[in-house]
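Just one protein chain is left out here, and the rest sit where they should.
The first chain written gets the first letter, and so on, giving A and B; residue counts start at 1 in each chain.
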Amino acid sequence: MSSYYYSILQGALLTVAVSLASLFVSTILGLLGATAKLSGRRPLVWLATLYTTVVRGIPELVLMLLVFYGAAIGINNLFEAMGSDYVLDLNPFIAGVATLGFIYGAYMTETFRGAILSIPKGQMEAAWAFGMGPVRTFLRITLPQMVRYALPGYTNNWLVLIKATALVSLISLHDMTYMAKQASAATREPFIFLMFAAALYLVFTSISLNVLKRINARYSLGTEKVQL
Amino acid sequence: MSWEIVFETEQLLAYWHGLLTTLSLLLSSLGIGAVLAVACALALTNGPWIVQKLVGSFTYFVRGTPLLIQVYLIYYGLAQLEWIQSRWDDVWPWTHFKEPFFCALLAFALNTGGYTAEMLAGAIRETDPGEVEAARAMGMGRWQIMARIVLPSAIRRTLPPYSNEVVMMLHSTSLASTVPALTDVTAVASQIYSDYYLPFEAYLAAAAIYLCVTFTLIGFFRLLEKRYLAYLAPRRN
Partner (left out) sequence: MARVPALCLHDCRIFSFSPHPQTKEDKPMTKKLLGLALLAACATTVQAADLKDLKIAIDPTYEPFTYKTADGKPTGFDVDIAEAICAEMKRKCVFVEQVWDSMIPGLQARKYDMIVSSMSMTDERRKVVDFSDRYYKTPSAIVVKKGTAYDAPASLKGKKIGVLKGSTQEKWAMGELKPAGVTVVPYEAQDQVYLDINAGRLDGTVADKVEVHGGFLRKPEGKDYGYVGHDQYETKYYGDGIGIPVRKGQKELLGQINAAIKTIRSNGTYDQIAKKYFDFDPYGN
């Protein structure tokens, strides 16, 4: 019996790995999307808007099943059509991380876009006046200031992401939820194993909230707080 | 890519029934969740300390665990308990736990109730103290102030995040496909996929249906905001 708990804990490690990897991918996609949307160039703006609208309008489960089952067949057919012998071996971890990162990249795009728009425009104008190129302005001026405005939305997205990793259990990735389901079906005692998995999720959420509160405090140094 | 199979009458009818199930699940869980949310929000802001802690731990659990686990807990977990098993053949409330639709509905209603309760509680706490003082000066009692002044403005303030919550709930109803015997849109797509080996077409059709419903919901909420949050709109003349 105790080995089932151990397997759920191992699944917990995988859950954390999937969450962190998806966060990384979605942050990068979010930054790319936000800069595309704010670049002013019509094809980029159009592409980014299509990305966020479609991805945020479809349930994560449907998108995950679409990418995991549909994309693999599609890409392999493409390879076959091109005459190549290669087999794109999408292991479930990469498929899950890619899908979650892709989905939450859209949400991150909106968060980062809102944050960049909140930065007083004078900051960027001063940077241009100094002769900084767009990339340098972005990396040295925009990005650090954007972090403070983006943090509440980023925290939100991260908490939703942790819970969305439960969905990868439906594409047979051995995360916490999958192991809990297997243990409960094999021992016919679903309640205890599911509660154990739920408790672990609560632990992750609490730790994340704590860490992000500290990061928020660090990045809000030097700003005035509203006194009620 | 063979789209002809997906557009056959049999499949389209299945998608239609799935859509009806999804919408009924969505609307019922939103309705029950809204009532629950108002009660919980009032408890969170006005209740005695112990009630606040209880409701607070309920929302903490609901917002800290994935909806998938909540659905499994209610469907499989509760079924395991001897106490419920011995009662669910004849005692009235517990007979419903046998039905998959009820279990899914309960899980979704509790989930949306928990999230909306926190949103509403936050909006109630943000009420302008001046309004409450003025109401007290007029001689209104505690519950009168709540019902006539605080709640209406709090509900209005919750409208934008609530619209996001409704869209999120629509997406979450796709998890109903994990409960056996519930045929919502995602479950229909999975069935077509395993019967005809067409993952792309089946899931793209499901995605298109969800996209349409999402746009409808967002349009509806824009109309609501135009009416109820008209004072926040930018100047037009």
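FYI, a residue touches a chain if its C-beta (ideal position, glycine included) is under 8 Å from a C-beta of that chain, and two chains touch if they have at least 3 such contacts.
Note that the structure is a prediction, hence the values are computed from the model and not measured.
Student: Which chains here would be touched by the one that got left out?
Tutor: A, B
Student: Out of A:7, A:22, A:99 or A:165, which is the one that touches the chain we can't see?
Tutor: The single option touching the absent chain is A:7.
Student: For the chain that's not shown, point to the residue among A:38, A:147, A:192 or A:215 touching it.
Tutor: Counting the whole complex, the residue in contact with the absent chain is A:38.
Student: Given the full complex, what residues of chain B touch the hidden partner chain?
Tutor: So the residues of chain B touching the missing chain come out as 63, 76, 79-80, 85, 88-89, 98, 115, 118-119, 122, 160-161, 163-165, 167-168, 178, 180-181, 190-191, 193-194, 197, 199, 214, 218, 221-222, 225, 234.
Student: If the hidden chain were put back, which residues of chain A would touch it?
Tutor: 1, 3-4, 6-7, 37-41, 45, 52-53, 56-57, 69, 72-73, 76, 85-90, 94, 107, 110-111, 117, 124-125, 128, 133-135, 153, 156-157, 159-160, 172, 174, 182, 184-186, 188, 190
Everything below uses one rule, namely that only the chains that are shown with their structure count from here on.
Student: Distance-wise, how many Å sit between the C-alpha centres of chain A and chain B, to the nearest whole number?
Tutor: Chain centroid spacing, chain A to chain B, equals 23 Å.
Student: Any idea which chain A residues touch chain B in the complex?
Tutor: 54, 56-63, 65-66, 69-70, 73-74, 159, 163-167, 169-170, 177, 180-181, 184, 188-191, 194-195, 197-198, 201-202, 205-206
Student: Taking the complex as given, what residues does chain B use to touch chain A?
Tutor: Going by the criterion above, the answer is residues 60-61, 63-70, 72-73, 76-81, 167, 170-175, 177-178, 186, 189-190, 193, 199-200, 203-204, 206-207, 210-211, 214-215.
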